[in-house]
Every structure is written in structure tokens, then in C-alpha cells.
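Only one protein chain is missing from this complex, and each of the others stays in its spot.
We just call them A, B and C in the order they show up, numbering each chain from 1.
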Amino acid sequence: MAHDGFRGVFPYLVSPIDERGRVKDAVLTHLVDDLLGAGVHGLTPLGSTGEFAYLNREQRHRIVEVVVQATRRRVPVVAGVAATTIADAVEQVKAYDALGVDGILAILEAYFPLAEDGVVDYFTAVANATALPVVLYTNPQFQRSDLTLPAIERLARVENIRYLKDASSDTGRLLSIINAVGDRMCVFSASAHIPACVMLIGGVGWMAGPACVVPRQSVQLYNLCRAGKWEEAMRLQRSLWRINRVFARYNLAACIKGGLELQGYEVGAPLPPQTPLSETARAEIKGVLADLGALDHHPSPITGVEAS
Amino acid sequence: MAHDGFRGVFPYLVSPIDERGRVKDAVLTHLVDDLLGAGVHGLTPLGSTGEFAYLNREQRHRIVEVVVQATRRRVPVVAGVAATTIADAVEQVKAYDALGVDGILAILEAYFPLAEDGVVDYFTAVANATALPVVLYTNPQFQRSDLTLPAIERLARVENIRYLKDASSDTGRLLSIINAVGDRMCVFSASAHIPACVMLIGGVGWMAGPACVVPRQSVQLYNLCRAGKWEEAMRLQRSLWRINRVFARYNLAACIKGGLELQGYEVGAPLPPQTPLSETARAEIKGVLADLGALDHHPSPITGVEAS
Amino acid sequence: MAHDGFRGVFPYLVSPIDERGRVKDAVLTHLVDDLLGAGVHGLTPLGSTGEFAYLNREQRHRIVEVVVQATRRRVPVVAGVAATTIADAVEQVKAYDALGVDGILAILEAYFPLAEDGVVDYFTAVANATALPVVLYTNPQFQRSDLTLPAIERLARVENIRYLKDASSDTGRLLSIINAVGDRMCVFSASAHIPACVMLIGGVGWMAGPACVVPRQSVQLYNLCRAGKWEEAMRLQRSLWRINRVFARYNLAACIKGGLELQGYEVGAPLPPQTPLSETARAEIKGVLADLGALDHHPSPITGVEAS
Partner (left out) sequence: MAHDGFRGVFPYLVSPIDERGRVKDAVLTHLVDDLLGAGVHGLTPLGSTGEFAYLNREQRHRIVEVVVQATRRRVPVVAGVAATTIADAVEQVKAYDALGVDGILAILEAYFPLAEDGVVDYFTAVANATALPVVLYTNPQFQRSDLTLPAIERLARVENIRYLKDASSDTGRLLSIINAVGDRMCVFSASAHIPACVMLIGGVGWMAGPACVVPRQSVQLYNLCRAGKWEEAMRLQRSLWRINRVFARYNLAACIKGGLELQGYEVGAPLPPQTPLSETARAEIKGVLADLGALDHHPSPITGVEAS
């Protein structure tokens, strides 16, 4: 098995869906190919940017299937599993495992607030349903039950729970996690943190939507951090940060999809009733991408693949 | 068609699911029969208490089917429809309409925050997918995109959007809504409001989980309010309020299911990772139900109706 | 002592301050006279509408002094005491007691979150510093440490803590309080509740800013509620509610001061950096006051009193 350790830049893939609700296989395949060409270290379908909360069972399954096939084991594929019940989560884990993913990004959704024991039960059940490594996902802003540090410490004892991705904006929380369970668990940044800071404090990379539209620059930033060239890394980080901040002001899925459309990928709009980017937002994103040299990167012509 | 106007007490039905994930038809049928025997004016499957957020498509469909069959058109059945996308919501509406429900309780779920236009689009699409009357559901606590007063005013212009149920605890908000659209829309209370107060300001009833365990008392309270016997209504309301407050302290589905179990209905626990009532909570609920005379009401056999 | 029980309409008085920071005695005296002429049952200087948080020690002292003198014991004066430390609160209580007030409205301010024991210590110390009756003030929106029901139950045992005014918008919370300590403590509504609803559930009146600009109508509403004429009360309540809702959208002090200016009282603007009403807000408030017949009530000509 080639993928004994996840690290580096894992773009959060968008989910291109056509008007009749079908996955646009060719577009997604093309995007995967180009991201791998840009040097990214892994791929994450069905993260928040991938609109997991807006897709049905069949759409989610197809997204994972297409990404696994397009990747051809060149990098690890870590698929998002999100559910309110253990039963649903376990079903997803087994399905994606069977499709050949290399890891599971475990997301808990909730309607009623959930006590810590229930939170631990959920993630433990997800991990027990597979032999694959599991990434805990924590996002205080979009989920009703956050992972506390004590819950993380309990979960770190589960054999295959080996990573954590934190989508808060509280970088100090990550350092507290690393202080507590850093010997057993590796930490990924999300787009609300400054990736260079997370690398400085001991992180191993980032899983984030913006890496879809600036993959080369993201890989370059990762390499500078790994080489300990912090001042040089910060110069690049400072300019890349603009894109994180623009995206934070609008619907994230609309931003990444809109940015990819500007680059020539026909990924479409986010699923209704989410609305596409306004003209203002589109112009602003276009400006930032242009400044970063990220509009020159046109997708190579599509070869023979066709939409389902 | 008998149900030209919804008003009165609409219990939020629980969803009894067995360990293999199947709907417990007999238990649900029995509960429906007993609630009708107690004089309730309508039934609402798949509200929050009905754990709509924890059931899959097949389970939700079966719940509605069983309730419609058990009700035998004696009172209106208003089924909850909850989704993040318009496509999913419309599919649910059409399915439940085909099963024979009398109205739709429309709930919007969201992962990313949604602008007002998107909110209006969603509810309009739900209403356009059916000829049945639609109840707008608004719950600032559990949903990411609340219905503002301007959005409600826009939606009141849609022909079949004729009711609103507000699950905030801000009764003043209801009066503002009644002031603005009271000529076109009727307002239901939820369990976080004091029902007698909502009746006083012009509401037409309540849709709430507690009515599952105190149906006779709820109907009696409704009748006192309708008769303008406000002091007498308040005496009953004051004692009934204790149950709303106990339930507010714990997972609502666990409370109603736990209360029904105490009354002899084998509805089971909420779906994992939600946890059943703790012993403390169960004892507290038992005490309140006993004080209200709601433990004497064993589920079978059904005798004569005796609403005030 | 005439004032053995507070009940009825207690306007939250504004604090008119001139550009040099001096209390405008004549304006305040005039307002007090007119409010008493309109039949209000008590007066509350230094509530939130009275900008207690924006006045210095000398200004607050003078406000209380002027109100006590202008009232001439015709109705009870209940002065707001607000502080972060027990020492400061006790000093204020003793000063206002010496000036001749009839009760203390006790407000806790906090910078760091405060544990329940500290909260109980504060209010107990306030009560122990005087023989006057004390009104607990609770406002979850504007204060960092709210009064929980257990804290209220502990404080209800203090001899002279005999009233509570709750400025949340959660009327159900008031019913829970009345259920728990209603035999020892009387409850006042604030402007975020519907006063008629609070009266229905057992309240004794309201302390609120809007009563400054619609005193006659407020007294009429109170009388209808007391007489059990609930439907008639609700007709009046429904029209009066518009003013509460307009005020909720803007800075409350700016609204009441702006409304009084429209009625001819030269109370001035709220203290900077608070800003006066915008033209839009002023027009909106003018419209509502006109509809309520509250612009016809011009202040009678000022007699001989002059500003300090």
C-alpha cells in the first residue's frame, strides 16, 4: 500500500452536477487530472466545498466512484462521510471503502444537540466500520456538536483514527490538540486557518477548497514550509491569503465553482436554492485569481471521456 | 374535502423505529388511534420531534404512509418536508401528496448560510409542487437560515402558503407576523411558546411534541382559550407548562419517546448516536406526567372520547 | 409608607443631558409631570433607556435627584443601580436611598463571565445595603451574566428582593419564574415581551421605554388587562406593539429620545458616540406615533423651572 501517511495539499473537490441531477463525469475527471498535474498530494471529494449536504445518496456515490477512477491510485483519495445517524454513516463508509478510497473524512451532522458520549460513539462507529485511516472533521461554525478536546483525546485511542482537520478559525485550538494528541494524530489545516501557521506549529498539510483553484501555488507554499523557508513561505502565503478571505465572504461552494468556471472548467452552479455568484463577487474573485496568475491555467482539452 | 382550515392541537408524532431500521407500524397506528380518541384536531408526522433529520427516504415515506392509513381521514395529516435542495423537497412533497396527506409542513435545512432570495425560492418551489395548503416552519435555533418578516411577507402572496408555525421562543415575533400577514396566513404555536399566549394574540392552535403525551389536557386548554375563558385557561396552562420546560432541557425526541414509553407505547429510543433519556431525566418526566394525570392514560383498549 | 406594592406602568425615563454634560432639569421635570398626568403608576430613572451605561457618577446622581423632586411622592420612583463591582453598587444604592427613592432596580454588569455564586453575591449585597424593595433586572442580550432560574430561586429568599423585570424576549421564561417563585416575587414585563401576555400569565405590569411616549395608551392597556377584558386589551395591544417593534430595530435610547423630541420635549440626542436617529428612522417613528394619536400630546408650557 503506497499511502502510509497523508500529508500535503488535499483540494476539497467540487461536485459538478448537471441540470438533471447527474454528475458531470468528464468535467470532474478533467479537474482531477489537472490537479494531479499541478502536484497536489491527495484529493478529498465530498467535503463541505463538495456540497455533501446537498447531494443525495446516488450522487454522492457517483462522485466518489468517478474520483477514484480518475485518480488511478496516483495519490490518496479521502472521501467525506457525513450523517446524523450511525446507521447512515456506516453504510456510506462501507460503500466508499468498496469503491477503493484510501481514507475517510468523518463528519458528524446533528439536528438536536448531542452529548459528548454520543459524539464519541459516532466517530468510533465510523472507524470500526473500516480498516482505512480516518480523519476527524471538526467545524464549530457549521455543525451543532463540536469535538471538544476531551472527546478528541478519547477518539485518539481508536487505532485507525489518525488525522484531524479543524475548520474553526482558532489556530490556538490546533496547538492545544497537537500538544495533547500530537503523537497519535496528525493535524490538517482548513481554509479558515493560515496554512503556513498550521505548518509552523506542527501540522502536516491542508484540506481546503481554495486549493482547487490555486493548486500549483498551494503546492509551492507547502514545499517552502517543509523546507523551513518561513520568510519566503510567508511572502507567498500573504498573497494567497487574499483568496481565502474573498471566499469567506460568500457561499464557499459558489466561490470555488465560480473560480473554476473562470478557469474554464464547466462545473456549473451550486445546487439550488443556493445561488450562483453575484456579478460583484465574480469580478472580485476574477481579480484575485488574475493577480495570483491563476487564470492562465486553462484546462487541457478534454480527451475521450463523456458525461454519464 | 373536509379540511378547509387547520386549527387546534396537532401533536408532533414521534417516529418509532426498530433496531433493524424498520418503522414499527403497529405502535404508530396505536398512538394515532389514541390521540384521535383524545380529541386532537390534526396530526403532524416528520416534525422535529419526528426526527425527520435522522430518517432516510424509505423510513420517512413509510411513516407518512402509516399515519395516513391509521388516520382514515378523521383529521388532517400535515407531513413535514425538510431538505437542503429544492429538488429533494419537491420529490418529498409529491410523494407525500400521492400518499394522501392534507397539508405540507415546509422546513428548510441549510449547511451554508442562504440569502433571502434563496429562502423564498425554496418555499415557493415547495408550494408550487402541490395544491395542498403549506405551513411555513421557522426555527431560528435549529436552522441556519431563518425566515425574516420581509421573506414571510413575500411568501404570504403565494396562494397555498396559508399557515406558519414558529418555533422560536419570541412570542412578540408572532404578533409582528400576525400584524403583517394575519389576513392571509394563520399562525400555530410551537412548544417553546406559551400556547395560551399565542391563542390570545390571535393564533389558531399549536403543533408540538408535548401534545403526544398530554393530548386530552392540550385539547382542554385549546377549548378554554377558544371560549375566552382566559383565567381558567391559565390555571391549566400553568401546570402544563412544566412539561414544556422539562422537555426543553433534554433532547426533545428522547423526551417525547421516553414519555410515551412511560405511558406504555413501545416507541423505542431516538436514533443513535442520540442517546435515550438518562435515569434522572426519566424520573423527572415521570413526576411531571404523574402530576398532570398523564400516566393513568394507558394505551389500550381505547374507550370513549372525553375532551372538555 | 404609601408604596407597599409596585404594579402598573413604570416608564423607563430618558436622561436628558446638554452639550456640556449637565442634566437638563427642566425638561426632565416637565416629562415627569406629564407622565404622572397621564396616569402612570411609577417611574424608573436609570434603566437601559436612561443610558445608565453612558452616564458618570455625578450625572446619574443628579438624574435621580431631579426625578425624586419632580415626583413629589405621587408615585414610587425605582432607580436603576448598575455596576460591575459590589463596592460600586452598594455606594449607588446608599446614595439613591438617601435621595428618597422608593425602590432599587438592580442591574449587574460584567466584563469577564461570572459564576452563579458571584451573581448571587452581587444581588444579595445590593439588597442588604438598603431596606427598600429591590427589583432584579435580567437581560440576556445586553449582559454577560444572566440570572438562571436556580439563581433567582436563591435570591427570592432574600427578604427585600420582591420583584423581577425580565428583558429577554422569552415569555415562557417568565412563566417558569412565576411557577417557581411567584408566591414571593412579582414579575414586570419589558418592551421585548407583549405586555398583555405577561399580564395574562400573572405579571403585575411593565417597566419599559415606550411608555414614555405612549403613557396614556399604556395605562389604558393595563386597565383593560386588570379588568380581564382580554379581547379589548388585545385590540389595543396589537396597535401598540408596532412601537415596540420599531424601537427594537434601532438604538433604544435614540428611539425614545427621538420620539419625545417629536412630541416637543427637548431631551436631546443619546450620548456620543451613540448617534441620533437617522431621517428614515425618525420618519418611521413619527408615522407610528401619529397612528397611535401620540403626537397630539404636546407638553404643556414650561413654567418656572430652569436648567442647572
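Please note the rule applied: a residue touches a chain if its C-beta (ideal position, glycine included) is under 8 Å from a C-beta of that chain, and two chains touch if they have at least 3 such contacts.
Remember, predicted model here, so these are calculated numbers, not experimental data.
Taking the complete complex into account, the chain left out of view touches A, C.
In the complete complex, the hidden chain is touched by one of C:L114, C:A129, C:V267 or C:V288, namely C:L114.
When you scan C:V9, C:L46, C:I86 or C:I285 for touch with the missing chain, the hit is C:I86. Only one residue in the set A:E19, A:E231 or A:D296 touches the chain that does not appear here, and it is A:E231.
On the side of chain A, touch with the chain left out of the figure occurs at residues 169-173, 175-176, 178-179, 192-194, 196-197, 200-202, 228, 230-231, 234, 237-238, 241-242, 244-245. Residue-level contact of chain C with the missing chain is found at 21, 48, 51, 53-54, 56-57, 84-88, 109-115, 117-119, 121-122, 125, 142, 144, 251-253, 271-275.
Just so it is clear, only the chains that are shown with their structure count from here on.
A summary of chain positions shows that the Cα centroid lying nearest the centre of all protein Cα atoms is that of chain B.
Across the assembly, the mean Cα position most removed from that of chain C is the one of A.
If you average the Cα atoms of chain B and of chain C, the two centres end up 37 Å apart. Computed centre separation for the pair chain A/chain C is 52 angstrom, with centres defined by C-alpha atoms. Those residues of chain B in touch with two or more other chains do not exist in this structure.
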